[in-house]
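Of the protein chains in this complex, all but one are displayed in their positions.
Order as written gives the chain letters A and B; numbering starts at 1 within each chain.
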Amino acid sequence: MTAVASMVSGDSAPHPATVAPVLDVAGLSTSFETRAGRVQAVDDVSFSVAPGEIVGLVGESGSGKTVTSLSLLRLLPSSARTSGRVIFEGRDVMSLRGEQLRQLRGGRISMVFQDPMTSLDPVFTVGSQMIGALRAHQRISRSEALRRSASLLEQVGIPDVVTRLGQYPHELSGGMRQRVLIAMALSNDPALLIADEPTTALDVTIQAQILSLLRDINVRTRMSIILVTHDLGVVAGLCDRVLVMYGGRLVESAPVHDLFRSPEHPYTAGLLNSVVRLDQDRNRRLSVIEGSPPLLIDPVPCCPFNPRCAYSVDRCREAVPALTPRAGGRSAACFRTEGPHEPLR
Amino acid sequence: MLRFLLKRFGFAILVVFCVQTAVFLITHALGSPARLLLPLSATDAQVAAFSHAQGFDRPLIVQYFSTIVSAAHGDFGTSYWQQLPAGGLVLGRLPATGELVLFAMLIAVGGAVPLGILAAAKRDSIWDKLAVTLSLLGISMPAFWLGELLILIVAVQFGLTPTGGYGGPQYFILPVITLAALPLGRLTQIVRSAMLDQLDQQYVLVGRSLGLRTRHLIFQHALKNAAIPIVTLMGWELGRLIAGFTVLVEVVFNWPGVGLLAIQAIQHHDIPLIEADVTIVATLIVALNFLLDIVYVALDPRLARPGGRRRARRKLQAMDGMPA
Partner (left out) sequence: MALTTPLEIPSFPERPSFRRLPSMRGLFRGLFSNKFAMAASLFLILLAVAAIFAPWVAPHDPNEINIIDRLTPPFWQSGGATKYLLGTDELGRDILSRIIWGARTSVSIGLVVVAFSVVLGTAAGLLAGYLGGWVDTMFMRIVDIQFSFPSLLISLSVVLVLGASATSVIIALCIDGWLVYCRLTRGMVMTLKHTAFLEAARVVGNTPGRVMLRHALPNILSPLITLATLEFARVVLAESTISFLGLGVQPPVVSWGLMMNNGEDYLTVAWWLITFPGLTLTLTVLSANVVASWLRVVADPLQRRGSR
């Protein structure tokens, strides 16, 4: 586990059952038309996010987690077809028209992306871009926007704010740029932040700082966060609940401690097993999941993990398991674990 | 930044120098200047006498240096054809060419920028296809053919404009349109390509996710970034324009500019005039490119860093497929 895992997650998350969710996703599916065929990147994904909750969206490359996050705000190119419902604050994002959608983005829901090096416009100063982000949603003067930008930069822990505002992006380090981007995303007090691998491109130490920053904001403002990542250490350190994706489908959902202690889905178990631990026998072979992730072109109606699953039964080849609720606020999409079964770890 | 500009200035001087050298070598070394200037019926004795009188039999190096030194003082010799100082003749024709090029570029830029932006903003729509088709036509039609066609249709058939010559506004219409066609087409392609490139960038996606208005993203962010490659390629376009197509348009429309003068000089085998004309045109081109270097540096803050220009230029070449 990385150093990040040593951070305590905290038990500030409310119980999902008692409060209305801030985001409710039902049957989200996204496909792309390509020359090779139709690629089903996201297949019938449903989940919800409670106010103040930090939800981790985990999966390997190609599992559909980034496409899912982009689909929530409809930021995909025109070659994508998205269906399903994304209910946010009582309205379905999928049915919003132009200006309503624009107001939603950066206003009530914001995103932070993976690569800070190309996420800022290189020919405008930091201050200018922050002012732009503010004035896209609030009718304030430039000087007022500048003042607020300075305050926002302080909140994300950037020193020497006045200088930074006048600098161009190439004069800032990667970690600093990511903080600026986070500040921009927060500038209009969103209720939900979607963070797509915000620390993957950064040094480990900077990683810890950024994640700590996100947690601070979550604690202070009760802003929900969807954290898309492939790093289980990050998940363990920050998230309240975890969603596991594989082959474009959601295969497991559980509170973080439960997921790590007793995973229900064979893929989750495989993932956890493949994490190298300091205390394991140095001479033991690394544990891997045999096989490779499925091609998402023209999906076949069977469990996507079936070809690599050590526990598969006949039924796994014939039908797609649905995400069925289990005890303790968990759910998993696996035929084998529907009835009584042996624990996977 | 200053160092960069100084380097570019030095380069400009070098180019003019090389052009002069090239023309000198071509006219004095490749062929015999005396033979060129005298009628075909001249005997060898007459050629030798003329050669001596004009100093063509001096060692090449001596002739070269004398030409260069005089040129540096603005003295390009006397035109054989018109018996007037060659330099003065060329300079006298400059305004006419200048006006033609200026108006043509205004039309080209004024048309290409909106068209290119529209095509990029509405990718794959009917506007996009229209812009691409128009630009292809623009770059494919030879300037002299287009000119003749326009004369045929507009001037002869409909009698709307004069068929050629220089004068008031009505004389400008056809030549300017003809000259503008190619840069219009090419620039539309360039603008469209540059904008498409920018709209695919991460910062545009981030901007959208922050709720920035589309118009703001296109005209403030994408356009400013695209401006850099556009301005650079536009400068190259202008250089080519002056050097090549202006000549054709001036010939077709009998426009009294430096291009027509060059052709006449060539037809009259007037070496000093050729040298003067080519050198002055080359100077104009490099002066223009230098001005554009200044604009370029002003637009892109990354150039202030060492190595920034190299990186930007590499990106430029990759972007367009055409060597920058």
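We take it that a contact is a pair of C-beta atoms (placed from the backbone, for glycine too) under 8 Å apart; a residue touches a chain by one contact, two chains touch by 3 or more.
These figures come from a predicted structure and were not determined experimentally.
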* Structure fact -> Of the candidates B:F9, B:F50 or B:F144, the residue in contact with the absent chain is B:F144
* To do: Kindly note down the residues of subunit B that lie in touch with the hidden chain.
  => 11, 14-15, 18-19, 22-23, 26-27, 30-31, 36, 123-124, 128, 136-137, 139-142, 144-145, 148-149, 151-152, 156, 193, 196, 200, 239, 242-244, 247-248, 251-252, 262-263, 266-267, 269, 274, 277-278, 281-282, 285-286, 289, 314, 317-318, 321-323
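Following the convention adopted for this analysis, only the chains that are shown with their structure count from here on.
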* Could you grab the centroid distance between subunit A and subunit B? Build each centroid from C-alpha atoms only and quote it in angstrom. => 53
* To do: Spell out the part of subunit B that touches subunit A in their complex, as residue ranges.
  => 201-203, 205-214, 216, 220-221, 224-225, 299-302, 305
* Would you mind writing out the residues of subunit A in touch with subunit B in their complex? => 73, 75, 102-107, 110-111, 113, 115, 118-124, 132-133, 136-137, 168, 170, 181, 184-185, 188
